[in-house]
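Missing here: one protein chain of the complex. Every other protein chain is in place.
Right after this comes chain A.
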């Protein structure tokens, strides 16, 4: 069990993480969401024993790892946001190097190298230099390296950034299998809400250095149980129409979408007639209307005031 207790990190006067409490039970898959600058990376770095917290503690099986980082390090796998590999080396040379720093040798090293390369589907390309790999292949190898020493916990910091949908799907399936079938404990951060929804048992949402909400997907969506969203597809964007909607007391929030506007309104109080009236007044041509129950994205927006990918 990995736990952060009242964790705080201050850089000069800036409080990057403030009183963060996080719990990862054995075999759980936890999502950590937050807009850019929310403090996710700092929090992860403290858990990874890379940065000392200003206050608070991180425990592994109820023992502090601040004083004894070596309790956690051998059972921790890390997939950094960057491609943390040597691009001038081949996939096999990378795996072998990182295996050796985890004290794997001889036959065991060979077997583990073969196993992880097979797991990420790179056995055929293991002799090729990493710099010749596609983004998706590099991301897969980035994960393989973290799994070499058979960790109990894996921390994945946006492991699917900038890759094609097929590679992304491959990675998500792999992480889900590792978690559900092999009992690997996962802490996962992403800018893709659907990834977290698909993979994680529980979700923590951070903003301005604080954990502002946590729970299962359903528990979080329940925060917005009294609301629903209306998606208006517009022929072209009309700024005066958006402003008029924002002034309307019955509409709680208006956000710009790629093809129109999204409105959050109180449940059972949609006032669609008023919306159409305003559209007519401002010459806005509505081509489609979609009424939905709120998504996790809406919850995130509600809590942080920002979209996840802002």
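Here is the rule we use: contacts are C-beta pairs under 8 Å (C-beta built on N, C-alpha and C of every residue); 3 or more make two chains touch, one makes a residue touch a chain; residues count from 1.
The rule we apply is simple: contacts and distances are computed from a predicted model.
**Student:** Just go with whichever of "Iron-regulated ABC transporter membrane component SufB", "Na(+)-translocating NADH-quinone reductase subunit A", "Aspartyl/glutamyl-tRNA(Asn/Gln) amidotransferase subunit B" or "ABC-2 type transport system permease protein" UniProt uses as the name of the absent chain.
**Tutor:** In UniProt, the chain excluded from the picture bears the name "ABC-2 type transport system permease protein".
**Student:** Tell me which residue among A:48, A:227 or A:298 touches the hidden chain in the full complex.
**Tutor:** Considering the complete complex, A:48 is the one touching the chain left out.
**Student:** From the list A:81, A:169, A:208 or A:295, pick the residue that touches the absent chain.
**Tutor:** A:81
**Student:** Using the document's contact rule, name the residues of chain A that touch the chain not shown here.
**Tutor:** Those residues of chain A that touch the unshown chain are 45-46, 48-52, 65-66, 69-70, 73-74, 76, 78, 80-86, 88-89, 93, 97-98, 100-102, 129, 145.
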